[in-house]
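Note that one protein chain is taken out, while the other chains of the complex remain in position.
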């Protein structure tokens, strides 16, 4: 009975890794780096292909392209067939009306896909990413085959994998009215999991992000190591003395987590990867936690210096003593479109190809 | 919509980690090392407590205790109240009638719990493990409090966590009738995932085990490294040149996986940990795979030597060139009883306490 | 013949690790942290002991203690016996007249000994370091036994081990008169080891330090990794993509090198330890080079950001694209006084005690 339950969950999880979606594409969102000349030309090419592909669809490009001579929006709109069908998006539209878009086409590299995640902080339309160089971890389609890829996606639908994102919230320590305790005498452990833990007066949320790769706390410009408190649910896990700490999603396992010595983690795993950055102990080893845990990482009140948090490598934020970041699985995963033709398991290919994982020495004859 | 699905799975998984069970305890299975004098005395103590606790219950001890003077089975059975209620189990009973038992009480250390897993190869009754020394990863109850622990378990029920087990099957290469290819010219990759992959004539299953910690392939007594082919589902992942390879469950992450350099993995994660043992490359890094993947690890036909497989450190088996082991999530997880009183998250405690994880240098004054 | 030569070198090196010195102590240099109240009291105690020990000796303390009430220099000098014998040192005296001092007594922790190295940039008098907390890597004498330790040192002499120091020089890229190449088109590899390598017009030395632990180049406040060129003698070794690079002496192997994943290195080894900090490749492994090599580590001209260098954790210096640091064995080693009574090999003790090296799990009974 219990066994069957466990088995059922496993089957469900398996399906979640490869969900077939039929697409009724009306509005295509196109994402690219608007300051790269080659990309602008290729974007124009794709837009014209899209506009000619089906007469009722709309293509949205970034509004910075409106006046970009290389893109020549006027030239496109001059064609009566295309009139009104080339539109322009801005950040606000992404935030407020994500449902507008049926699919996102990303042109560039893995960084462009991370940018898609940054733009769509809640609901994310399926993201189909074209690599302009070699294929990456997130850019799984070759740009040169875009007409074939898109024709097929529009007619047959796509397969998406739901990538775990984290919701990360900066929590600021509040001055406590009527309390005389000097700041340095306050105790983060006590405030977060002690008897006062429910007291909303100790901290206030400042800002939240949905992130696809990692939250990193580090010592920033400080020459000395950081002291970081780590909490899981209602427990104090450990105090890390290190250059910092990296909390990564499975997608982020091939990014900073890798440099910090973490394991390589298949993107379908529902886990949180916690790795110290240059721990000042011999006995730190990366840990892998379930994504059902709520993590909190913070700077102790008696720390001599601040730490710096970054979110997918952006939004560098100073955390003063007493501040912390809450990290938990986001309700808004990131739907990454998978290749139809490629074999089901391309993650191993990608770590071998991109990271030279387990690449062996050249054969030496006569050894 | 997709988001909700992902969220639902997560909620289900969370529940799976802590399942409340009411127990109608009629038959208690008691497991211990029958050759340790101290343990025999304590086993006798527990049995007498059980028999006096409720008049209709039966207690099963290993049949090797029947004639053991320190246990003095006759002395117990002499009491009219206990007559017929002290019974004896053997391996066959565990295999054929696991449903007989409502709960397993393990007395000893983590090794005793592994032994429970070995005895119950299919359905496993909930396992409540008492540590006689310090608490371990699997022995979560202090022996000295057994009356309180058991009284409470019998009256209020228990919380179990379903630990992932692997089903591992040794597949033997078969001589192929009518084929002239010399053994060393056969190609394991071709036979497992090539066009002939469906041909049942290449390999035959020999024996299967459900294991709780790990499957290890190593070079055994060979002085030279092993060459090991690794397959995931229908893909050839990589060839590992190493002393061996360790494929561990999350429960096994603190065993051999740790020595081989793998990450520490929370037992609730539905993952497979693949770590090379002394890889002869600079670029091997442990990988974490979903437990929905079927792994196969084998010895290439042109290998100069055999490799040796072991299953939870037992059943050491020679794998000749062409043989392989299939590893997948078992339908029979291992229900480990969790403490009621302890805080929800005791895994971090256990790695800190047992492995000195992230233990820091002694404070040095005046640095 | 060759064998004998190698053997002779080995014997000489062995002697160099433990040199007996007779001391004619006239002038004692006392080093401590002048802002720590406890230390000031203990310093006063030692000074009074020294002044009373032999009537012609002089004791030098930092000139910041002159007006320090806790130290009460006037009180000491009021004693006619001590008049003129308590003197005060400042940085300039250390730099210009290091020969003045026959021995340095350091009171504090390993950081105080590093400070001695910073003060004495050329010749260093033998340094006898008292630990006020637990013994460290460099503080090998227990403060509480100072009268016995000093009496014996003054009468019988001391044993010193010559610790390797590095001389590190910041080399600044120069604007090149009459050259039109834009800065970003210049090539550091070409300028350092190409045909123009001898051209002194490309770089100019800025400042040099003799350091005891390490030279670290890191990304400082930059959120992205650094690109660092590494040269050995007249060769380009490699380009490191990482958070930074740590070049450590054997003495520094237990400091930042340890956090970055380097090996633990006995202080007598004549080697340079080169370890990347969070390398963005799977295949970086720390390397150990002879101290006869001249290393140069620099920022490529086309780097997007600066790197930051620090020297024994001090003197944080920005390196702009084109700048580099030259590191080589210093002609001025650091003579560290070894305990007479302690067994010859106390390094293993110190890594076990201070770092918990190879400390094992607690024994688990009944496993």
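So that you can tell them apart, the chains are marked A, B and C in the order they are listed, and the count of residues begins at 1 in each.
Criterion: contacts are C-beta pairs under 8 Å (C-beta built on N, C-alpha and C of every residue); 3 or more make two chains touch, one makes a residue touch a chain.
Just so it is clear, the structure is predicted and the values come from calculations on it, not from any experiment.
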item	value
Residue of B:54, B:96, B:174 or B:316 in touch with the missing chain, whole complex considered	B:316
Of B:110, B:243, B:291 or B:323, the one touching the omitted chain in the full complex	B:243
Residues in chain B touching the chain absent from view	220-221, 223-225, 242-243, 256, 258-261, 277-283, 308, 310, 313-314, 316, 355-357, 359
Missing-partner contacts on chain C, residue numbers	2-3, 5-7, 9-10, 12-14, 16-17, 19, 123, 160, 162, 164, 232-235, 237-241, 250, 253, 258, 262-266, 268-271, 273, 276, 279-281, 283-293, 329, 331-333, 335, 343-345, 348, 351-352, 355-361
Touch list for chain A against the chain that is not drawn	33, 36, 39, 108-112, 131-134, 136, 281-285, 353-356, 359, 361-367
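Quick note on the criterion: only the chains that are shown with their structure count from here on.
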item	value
Chain nearest the overall Cα centroid	A
Centroid spacing, where centroids are CA-atom means, of chain A and chain C in whole angstrom	42
Computed distance of Cα centres, chain B from chain A, in Å	35
Per-residue multi-chain contacts in chain A, two or more chains	258, 279-281, 283, 355-357, 359
